[in-house]
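Take a look at the following structure, please.
Every protein chain except one is present and positioned as in the full complex.
Order as written gives the chain letters A, B and C; numbering starts at 1 within each chain.
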Amino acid sequence: MKVIVDLCLVPIGVGVSVSDYIVACQKVIADAGLEHSLHAYGTNIEGEWDDVFAAIKRCHEAVHAMGAPRIHTNIKCGTRTDREQSMRDKVESVTSKSGARKAPS
Amino acid sequence: MKVIVDLCLVPIGVGVSVSDYIVACQKVIADAGLEHSLHAYGTNIEGEWDDVFAAIKRCHEAVHAMGAPRIHTNIKCGTRTDREQSMRDKVESVTSKSGARKAPS
Amino acid sequence: MKVIVDLCLVPIGVGVSVSDYIVACQKVIADAGLEHSLHAYGTNIEGEWDDVFAAIKRCHEAVHAMGAPRIHTNIKCGTRTDREQSMRDKVESVTSKSGARKAPS
Partner (left out) sequence: MKVIVDLCLVPIGVGVSVSDYIVACQKVIADAGLEHSLHAYGTNIEGEWDDVFAAIKRCHEAVHAMGAPRIHTNIKCGTRTDREQSMRDKVESVTSKSGARKAPS
């Protein structure tokens, strides 16, 4: 089962600056070989269900290992059986109709 | 690694009434032997990470098998290494200080 | 426009114990006269859109005033035009079919 996820992990108890922890998660996700893209409020990830959720678990383990005693994570997660759809397809299904402004790169 | 999750699964493409699908998910979670409680906008689940996320995957599989072609799910997920905390502890840490109104039962 | 919301506010930069901040938010919501109920991973709130979101803004203001330099909040928010539905109705539409375990009180 293929899944598209939006992951937003918030370390708690380590002060206000959390970017080092997000960098570590990006590395975990990249090392898993998963398609992903960072935006201003999370990271989109695409892949097989088991691979994606194994990577999310490793993100929690990595952030705890860095010293964060508590983690709060939000996951949006979409599956569909009617057809294949990639992250890029989802964005294009909107921008092709609207000229919507996409995330900067 | 113990986790407390708030799960909110939304089947798409099956009309506005979704309670049959939520009932099916409740059964999946109960069959997994996981501590859980339903509220008006989701279900809290408590357990070992792998057990909880295996149950969430089975919820997606069950809802697709019932005919929903597309599913959108929100998961809030908390882990901590500083101490053990149950769902009941979390509620009581607030209500003991405030007399806050708890979910009806 | 009536709305049912699930609110989960996380103060950042104030350590791992956040219950005092949640207690303050419960008071803001109660003072607004909004129907609400606490669960282990948030608070369900029911009311008119403008009243509910004004209260959520006041929660942010109150938590910042208590000293939290940063806040991360999750909101699930449902509206419908086909019929009236309360938080209690939502829970009962599931429990009446399943005997699901509801949140403790």
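As a working rule, a contact is a pair of C-beta atoms (placed from the backbone, for glycine too) under 8 Å apart; a residue touches a chain by one contact, two chains touch by 3 or more.
Predicted model, so just to flag it, every value in this text is computed and none were measured.
Contacts of the undisplayed chain with visible chains (whole complex): A, B, C.
Of the candidate positions A:Asp31, A:Asp50 or A:Asp82, contact with the unshown chain belongs to A:Asp82.
Contact residues of chain A toward the unshown chain are 4-6, 8, 16, 19-20, 22-23, 26-27, 30, 36-42, 44, 46, 74, 76, 78, 80, 82, 87-88, 90-91, 93-95, 97-98, 100-105. Chain C residues in contact with the hidden partner, per the touch definition given at the top, are 1, 13, 49-50, 53, 57, 60-61, 64, 69-82. Residues of chain B that touch the chain left out of the display are 10, 12-13, 15-16, 18, 69-70, 72, 74.
Keep in mind that, in the parts below, only the chains that are shown with their structure count from here on.
Taking CA atoms, the transformation carrying chain B onto chain C includes a rotation by 180°, reported to the nearest 5. Chain C has its Cα centroid 16 Å from the Cα centroid of chain B. Rounded to a whole number, the gap between the C-alpha centres of chain A and chain B is 20 angstrom.
Along chain B, residues 74, 76, 78, 80, 82 each make contact with two or more other chains.
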